[in-house]
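First the structure, in the form of structure tokens, and then the observations on it.
Of the protein chains in this complex, all but one are displayed in their positions.
So that you can tell them apart, the chains are marked A and B in the order they are listed, and the count of residues begins at 1 in each.
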Amino acid sequence: MSARVERAMIAEFGNPDALSDAARSVCNEGFRAIDALTPCPVEGLEETLGLKQSPIRWPMLIAGVGAAAFAYWLEWWSSVFAYPIDSGGRPLHSWPVLLLVPFEVGVLFAGLAGFIALLVLCGLPRLNHPLFDWDAVERSTDDRYFLLMAAPENENDNDRLRRLLSDARALRIRELSA
Amino acid sequence: MAAGAAALAAGCKRPDEEILANVTLEELPYVKIPEGLVPGVIQRYATALTLAGYGRGALVTSSEGRPIKVEGNPRHPASLGATDVFAQAEILALYDPDRSQAIRVAGEISDWPAFEQALGEHLAARVSGRGQGLRLLSGRIVSPTLLDQIEGLLKAYPNMRWHTFEPTEASDGETANVVYGKPLTLRPRFGDADVVAAFDADPLGCGPDQVRFGRELVDRRKRDRASARFYSVESGMTLTGAFADHRLAAHPDAIEAMVAALAAALGAPIARPELPQDHARFLDVVTKDLQARAGRGLVLLGPALSKNARALGVWINDRLGAPENAFDVDPRQAAAGTLPELADDIHAGKVEMLVILDSNPVATAPGDVEFGALVQRLPFRVHLGLYYDETAAASTWHLPMPHPLESWSDIASPEGVASIVQPLIRPLHESYSAHRLLAALAGEPPLSDYDRIRSTWRSRWGERNFDDRWRRALVEGVIADTGLEPAAKPAAKFPGWTPTAPQGGMSAIFRIDPSVFDGRFANNAWLQECPQPFSKAVWGNAVEMALADAKRLGIKEGDEVEVSVGKRALSGPMRLSNGIAPGVVQLSLGYGRAHAGSIGDGVGFSVAVLRTAASPWIARNVALRRIGPNGHLSPSTAGLFALPGKAEELAPEVEVGAAKASPPQPMASFFPPRPTPIGDPYAWAMVIDTGACIGCNACVVACQSENNVPSIGPDEVGWGRIMHWLRIDVYDHGSAPEPRPVFQPVPCMHCEAAPCEPVCPVEASVHDHEGLNVQVYNRCIGTRFCQSNCPYKVRRFNWFGYAAGQEYKNLGNALVKAANNPDVSVRDRGVMEKCTYCVQRISRARRLAERETRLIAEGEVVTACQAACPTRAIHFGNLVDPKSSVSELRRDPAHYVLLDQLHTRPRTTYLARLRNSNPELGGSA
Partner (left out) sequence: MTVVSAFDRAPALEDVPVLPRAIDDRAITDIVCEPLLRPAGKGWWIAFIICSAGTLALIYGIHLLFTVGIGIFGNNTSVVWGFPIANYVWWIGLGNAGTLISSLLLLTRQSWRATISRFAEAMTLFAVSIAGLFPIFHLGRPLYFYWIAPYPATMHVWPQWRSALVWDFWAVLSYLTFSVVFWYVGVLPDLATARDRSRGAWQKVYGVAALGWRGSARHWRHYHRLQISLAALATPLVCSVHSIVGLDFAASLMPGWREPIFPPYFVVGAMYSGFALVVLLAATITYGLGLQALITARHFEAMAKIILMASIVMGLSYLSEYFAAWYGGHPEDRGMVAFEFTGAYWQVYAGMLFCNVIAPQILWFPRMRASLAVIIGVSFAVLVGMWLERILIVWNTLSHTFMPSMDRVFFPTWWDWLFLFGPMFFFAWLFLLFCRVAPVVPMFEARELRHKEAEG
């Protein structure tokens, strides 16, 4: 996670709408919503949490184009330079037929790059995580929607936040320290 | 296997006696012996191979002491540098593991001393000093030494009798006798003939004269096509009929009537018989054409016709002043008895001992002779032969005979030109030559064959420079100033004419099989798998008849049918065959062998039972009966569906004078056009003259022998698989009843824009800089994309290890492998292969040329198919050289490219078949 915080507050919700509403109101009140754990993507949550668009397409583009270029070079080198063999009287550099392999290879490497980028960007694989210590969090892959916030230092802010959350139909609220 | 390997290890040595390689007269070394044992150095030796008793000259290639290839001997009149299928296949015959390898008495292995003793005892006990009851049976014998020996034998045993039986004999001496009052052998001079009319005759059919006659006929056509015309009236479908400009299918009886009508037209004192309208029309045209060419017209009569009709033919030729030579028959041969006479004597109990020389009458004798049963009556019967065959099994003693490539002898051509039979290799197995057997019979002291042959010729030449003449004979393969002089013909007397009474039922005509001859080659896999000229059937024969008759009799192709004359009957599968005359069934000799060997046993059915001594070539009053649906028709390598209109496109015919040219339009392409040839000193190309191809298959087997192409057996062929690199397609420009076939040999086209190459993922099929489309066997992974994209379908795939561990029957034997050409790699399972233009011969020529730092000259590279072709229909050479034969022929108006519209730019191209139709018959006949 981006910002280090000593103490975090977790609110548990029963459905995505409740979660997004809560997140919105919390942020409006000036509190810092850090992250959310949800069993499925929740529309609009990224904006509320102020997350930027994922840069994941760049590595894919670079890997794809690079692999395709290499493939074409390999074809060209092997058929024109390394082994200039007469095949059916066709030119050594029969460019139209050399286009297919680079396409296939390009797509393949774009896909692989995407997957690797996902792991890197998400810091995965990470089989253990502080959040997993809390049993209830298990349902974040099932039917519960969790909102993580930096717990305010002073008491009354803390209380205000708790009130906000319970107003926002939070089922449970819990603080845990990292 | 082990036995074969042992024989091979022991056998692959050159003979002890001096044998001489064939070289040109100029460099003929009188004293120096060319060294033949330098590894890789190919040495060719002149010798002669026999067929039906006559010799055909051959140059046999030997590699490290192993004979591996037969080529023709240009100096020999029966070879003229070419060969027939059988000569090609002798290599495989030499290494056949099924050859007899031991003396046997009643089937048990014995030895020579035991035989000599038994022979002596029997001679003493049964044969009075004058040879009473002793008989010698052989095929035709023209070997000077053998004839001398037999003559000597007859002197020693005055009452002994010599009988000859040649299953393929046409006995023409007899007919000439009727007309000229003395036995004469009449032989056509096609070179001098303008118009030839064949009446059920097949001069181009297989036999000792096929090569000679084929060359003469085609050369005559090449000299001046417009004045050469060939008519054929025949009952079966023959190569001659395919060669003819006009062909008519007719029943032998009808043909005899036509012959009589022709005789009448030429002034014979007989009434012109009534002819059917179309026959009359045909005959009138023929008559006119013959009369128009005084002294240049010739008629030929086939053996199936009555003796009377054939005599008429002799008379007609005499009347026409036909270009033919008459030769006196050797009195010694004329004196020999026949098989029926022998049979009668056995019946009469006049025979005690029978010695059979290299002949298999039990399998080949006419059915009415019932020789198999008859011979059993004799207490002492000796058989000498290559195989432990039917006759061997029926004999008390069997002696293994050496193959012609293993033993010394001499032989003569049909016109008496003698050759020394020179061995290239020591006998692979224990064997005894006819010379030795006859010597033993005569009780002469043993003499090696070598010395015996030399003594024969010493007696003819005298001592004076004998060795030079001997060496010369060995080197050249023919013996100078031998050969018969044409004899003067006495005045001809008209033989008279009594028409054969019209017969009911059908007639069966017997033909010599183009693949196994009379059965003596039945154990030769190359020949068994050599496609029949028209049906392309392999591995078996069939009862062949025309569609009309089959319909009438309610028989479908493949049905099992019984063919019977009275009590004698045979049964076999029926095959439809265009061009066979109505009322005629065609049967092939040579199949249904019981003791041929592992290859030939039980292939097809024997037809000997229907032949009679009186009429061996035709059986009348034949009854046909459908037995059942599945006659196990032998597989065919030809296609399954006929495509209309293909003949015109793929194998066009051109009338003399007319021209045919179709320049291909350039095709849109991403790629720049490519020059042809590519700028190398060589651009190999082949031109095949379909007009010159007589369909004899010599090229097919020659290619198989040269390139180690495996035979795969009937089951594989039945699956639609073949391995021949060169196939002969036959296209029909006529109709079902009157076919007009054109033969088209199809090797690899070696396309400049080869469709097979770009589709190969591993660069196994690539082009070389001299324009060869080469197949790199060790790169090939067997995707078979090349063959599926080859419009000519010339590629062959090893579905199994046909030559690599999964051979058919005995073909995996180590001994058979000795027949392989060491310059050609044997292909593995799962690999694609195809015609290479005999690249090994090209590279041999290149090595030679480079050693002498010069370019390969025209004619230096001769492909195997080209070398074998009797009519020189195949031309090979360098396109870069504008004066090369291929360059010349490519400018010929009749030149065409197969599937030109595909823009594959083949290096193999064709000349359309030229026809010289008689306008009065139109294109129809």
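Here is the rule we go by: a residue touches a chain if its C-beta (ideal position, glycine included) is under 8 Å from a C-beta of that chain, and two chains touch if they have at least 3 such contacts.
Just so it is clear, the structure is predicted and the values come from calculations on it, not from any experiment.
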Looking at A:A117, A:A151 or A:A168, which residue reaches the missing chain?
A:A117
Touch with the missing chain holds, among B:Y180, B:F282 or B:Y792, for B:Y792
Could you pull out which residues of chain A are in touch with the chain that's been left out?
1, 15-17, 35-42, 45-46, 49, 51, 53-54, 56-57, 60, 64, 74-75, 78-79, 82-83, 85, 87-88, 90, 94, 97-98, 100-101, 103-105, 107-108, 110-112, 114-115, 117-119, 121-122, 124-129, 131-132, 137-143
Missing-chain contacts on chain B, rising order, are 536, 638-643, 645-646, 650, 716, 719-722, 727, 729-730, 746, 755, 758-763, 778-785, 787-789, 791-793, 796-801, 806, 828-832, 899, 901-902
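As a working rule, only the chains that are shown with their structure count from here on.
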For chain A and chain B, let me know how many angstrom lie between their CA-based centres, rounded off.
83
Which part of chain A faces chain B closely enough to touch in the complex?
83, 85-91, 94-97
Residue positions on chain B within touch of chain A in the complex are 670-672, 674, 751-758, 760, 763, 766-769, 905
